[in-house]
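Sharing a structure here in structure tokens format.
Every protein chain except one is present and positioned as in the full complex.
And now, chain A:
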Amino acid sequence: MTTEVPSSSTERYRAVQDSEEFGRLRRTVRSFVFPMTVAFFLWYALYVLLSAYARGFMSAKIVGNINVALIFGLLQFVTTFLIAWYYSRYAAQKIDPLADKVHADLTAGDTATTTTAATDDKKSED
């Protein structure tokens, strides 16, 4: 972002959206959340499909009365917790600093163009 901020807020958002910094932020977000969504959805779908169509496999006992189906089910819990934890770490380390930077530049622009926070607040709700 340059220090020259266009006056109209629409123009400003366009400028930010086209900026290299924002492009990096978007890529950082999307390259994580889209593949991860596809991955956990397929992993969950696999589990449901196995429950529907691979009854023999799911019924195989591993230890005592604990069978593959139960382990698969518990693994869904484990992966959900792990993905949530991994995302929070990724977001804190990779996404937040970029988002904060763009946000700070935009806010600096707000003051530069004397657009006060109050009017921005009003305007945002159409």
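By our rule, a contact is a pair of C-beta atoms (placed from the backbone, for glycine too) under 8 Å apart; a residue touches a chain by one contact, two chains touch by 3 or more; residues count from 1.
Keep in mind that, in the parts below, contacts and distances are computed from a predicted model.
Among "Cation acetate symporter", "4Fe-4S dicluster protein", "Acyl-CoA dehydrogenase" or "Sugar ABC transporter permease", go ahead and choose the protein name stored in UniProt for the chain not displayed.
"Cation acetate symporter"
Could you list which residues of chain A touch the chain missing from the display?
9-10, 13-14, 16-17, 22, 25-26, 29-30, 32-33, 36-37, 40-41, 44-45, 47-49, 51-53, 55, 58-59, 63-67, 69-70, 73, 76-77, 80-81, 83-85, 87-88, 91, 96, 99-100, 102-103, 106-107, 120-121, 124-126
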